[in-house]
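Yeah, one chain of the complex is gone here, protein chain that is, but the others are all in their spots.
By letter and in written order, the chains are A and B; residue numbering begins at 1 in each of them.
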Amino acid sequence: MSTTFVAAVASSSILSGTSLLYATLGELVGERAGIVNLGLEGVMLIGAAVGFAATSIAGNPYFGVAAAALAGSATNLLLGYVVIARQANQLAAGLSLMFFGLGASALIGQPFVGAIVPALPRLGVPGLGAFDVLVWLALPTALFLWFLIFRTRWGLALRAVGEDPAAAFATGRRPGSIQYQALALGGLLAGTGGAHLSVALAMTWDEGMTAGRGFIAIALVIFSKWNPLWAVAGALIFGGAEALQLQLQARGTDLSPFLMTMIPYLLTLLVLGMWGWNRQSAAPAALGRSFFGVE
Amino acid sequence: MRRLRLLVLACLLLLAGTPAIAESALTVGAIYVGSVNDYGYNRAMKDGLNVMRAAIPGITLLEAENVPETAEAERVMEGMIQQGARLIFATSFGHQQFAFNLAKKHPDVVFEHAGGWMQAPNFGNFFAATQVAWYPMGVAAGKMTKTNTLGFVAGVPIGYIIGDVNAFALGARSVNPQAQIRVVVTGSWSDKAKEAAAAGALIDQGADVVTMHVDSPVTVLQTAETRGAYSIGFNSIEARRLAPNGWLTGLGFAWGPFMTATAKSVIAGNFKPAMVREGLGEGMVVVAPFGSAVPADVQTLVSAAADRIAKGYNPFTGPITDSTGTLRIKDGEAWGGDKMGNFDWYVAGVVGKAK
Partner (left out) sequence: MRRDLVLARWNPAALAARHRAPHAIATALASLAIFAVLLVAAGKDPLRAYRDTLFYVFGNAYGFSELLVRMTPLLLTAVAVALPARLGLINVGGEGQLYMGAWLATAGALGFPNLPAWLLLPLMTVLGFIGGAIWALLPGVLRAIKLVNETISTLLLNYVAPLIVSFFIFGPWRSAESASYPQSPAFVDAARLPSLAGTRIHLGLLYGLVSLALYAFFISRTRWGLAMRAVGGNPEASLRLGVPVSGYIIVAMGVAGGIAGVAGMAEASAIQGRLVAGLSPGYGFMGFLVAWLAAGRAVGILIMAFLFAAISSVGDILQITQAVPYAVVNVLMAVILFIVLSQRRS
């Protein structure tokens, strides 16, 4: 394993893992408030489509990413309305959101397929590769979120709501309002994750281009124990799996890409099993209401 | 009960307002596996259909994009037949079986499938002689590479694609025996994120010329351009403007004349199914203009190679050994167009797994 190979794998893991990391962080914030969003895939797709469309219209990728973030936030707030104000079942609402995202993104993106847009410019790191601004901001974002969740009053309220909304309410907080805020923030991040795919990586839009990354992110949130710092490691591992198999192919080594892609999911399952044994659930107790209740 | 009656009334009103179906010379249906704005394979098919439509007045064209290569395709094609289509173009490889199923069911509808081999009285097959056309591309890559590593991003690893890689390799090594061709398979005709990562991986492994056989060359071209590598295009000539510095040359398709001829034969009622494979000589495949990076002597060499192919030279003439050293095509033997789908081995010089 030469250093160039390791560097190549590292750099492509970072590139692949960035959109995954943003989506994971977005889901993580929402889940910390007790709301599980199974429709993350849909939110990412909307982010990707809107990001690409906005970049095409404005000729500016930064504008595109910003628009994507806002679109992601709006989509999450749609979920928020249904789940918080109307008290709907979170799983059903999440899956509905997934279908919504699949369709809405196709509709939004259709007029822009094949458009050539300016991609997010990349800044080089000698020996490693060239990365765009979203990659550079990924780690700081994770750190910021960690700080936000674990070191601020808002974060405390967030966690309180996720653990026991009734108790939080009793101490004078407004759970509904906090959950909306969490979803709004989470949506910004998830939309950004989607935009990274279309505006920075692939530089194009295609129906369904997230290819399941939204669900990988949901698994990653669990894998990272709802901690943004672990999410960074997880995103690298999951992003690395895909990057590794492509690099290995380019090198001529033969390893089934499918078996490699399976590993992150099985790893998550294994990790879950190990915690369960200790009966230490790091999950916010009120997540999804009866979602995580292992009685 | 009252609301139910209102609903029924609303439905009846809707049905009442149905316009009559317009008369047309021929209704043609076309299904694409991706989007026609892909700057690539589907665009080329659409361009061909536009040529057909312009050449024959009164043609109605029904199209459906993003039709997957599964039984869904049957549903879509059947829908088009219901709307009056009498000629169906199933433009992607994986649509074959489903078009064939429908051909059995609708003997009065003509089906043309792109890229396969099945035939029936109302089912024909067409494609360009793509594989051998890759030979001059290999010549261009072999001459222009400085690292002697060429990268090929392959979509779905069917025999025909492996044939493309082989011809590319044969062409490259005919002018540069040191050239090595590395192949990365994405597994899908169009997975943009994977294509970007695959192209990146090839460049990481030392390739300074990258090419592809996926539906759209856009992502690979743009990735190569960002990383400063040369690129050779496929499926689209126009895509060269995406890689102003790195573009060497490329291959494009011109389906229009064939599609027009087919439509005319269906209208005239004398359609005959055939396995059509036309190449550089007949103009179904065209070599793209050269990029600014290609010096004149290389251009001459590539054009000469393309000319040889157009005149009938078959690079798959024995003896040819595969990448493990086994003799695959014996001396004096040659693999013709009918065998292009049988490739499950790479020629010497290609790094990758064919099976």
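Quick notes on this structure:
Keep this in mind: contacts are C-beta pairs under 8 Å (C-beta built on N, C-alpha and C of every residue); 3 or more make two chains touch, one makes a residue touch a chain.
The shown structure was predicted, so the numbers you read here are calculated from the model rather than taken from an experiment.
Per the touch definition above, the residue from A:143, A:167 or A:262 contacting the chain not shown is A:262. Remark: the omitted chain is touched by one listed residue; of A:124, A:172 or A:273 this is A:273. When the omitted chain is restored, the residue from A:91, A:125, A:139 or A:233 that touches it is A:91.
Listed residues B:107, B:187 or B:244: the one in touch with the omitted chain is B:187.
Note on the undisplayed chain: of the listed residues B:159, B:257, B:273 or B:318, the one touching it is B:159. Across A:7, A:58, A:74 or A:106, the residue that sits in touch with the chain not pictured is A:106.
Summarising the interface, chain A meets the missing chain with residues 38, 78, 81-82, 86-89, 91-93, 95-100, 102-107, 110, 207-208, 212, 215-216, 218-219, 222, 256, 258-259, 261-262, 265-266, 268-269, 272-273, 276-277, 288, 290-295.
Seen across the whole complex, the unshown chain contacts chain B at 3-4, 7, 11, 14-15, 17-18, 62-66, 68-72, 74-76, 78-80, 82-83, 93-94, 96-97, 105, 116-117, 156-160, 162, 187, 341-342, 344, 355.
Rule of thumb we're sticking to: only the chains that are shown with their structure count from here on.
Note for the complex: chain A touches chain B at residues 4-5, 7-8, 11-12, 15-16, 110, 113-116, 119, 122, 130, 197, 201-204, 206-207, 209, 211, 242-243, 246-247, 249-252, 254, 257.
Put simply, chain B touches chain A in their complex at residues 34-39, 43, 66, 151, 182-185, 187, 190-198, 200-202, 204-205, 207, 216, 218-219, 222, 226-227, 242, 351-353.
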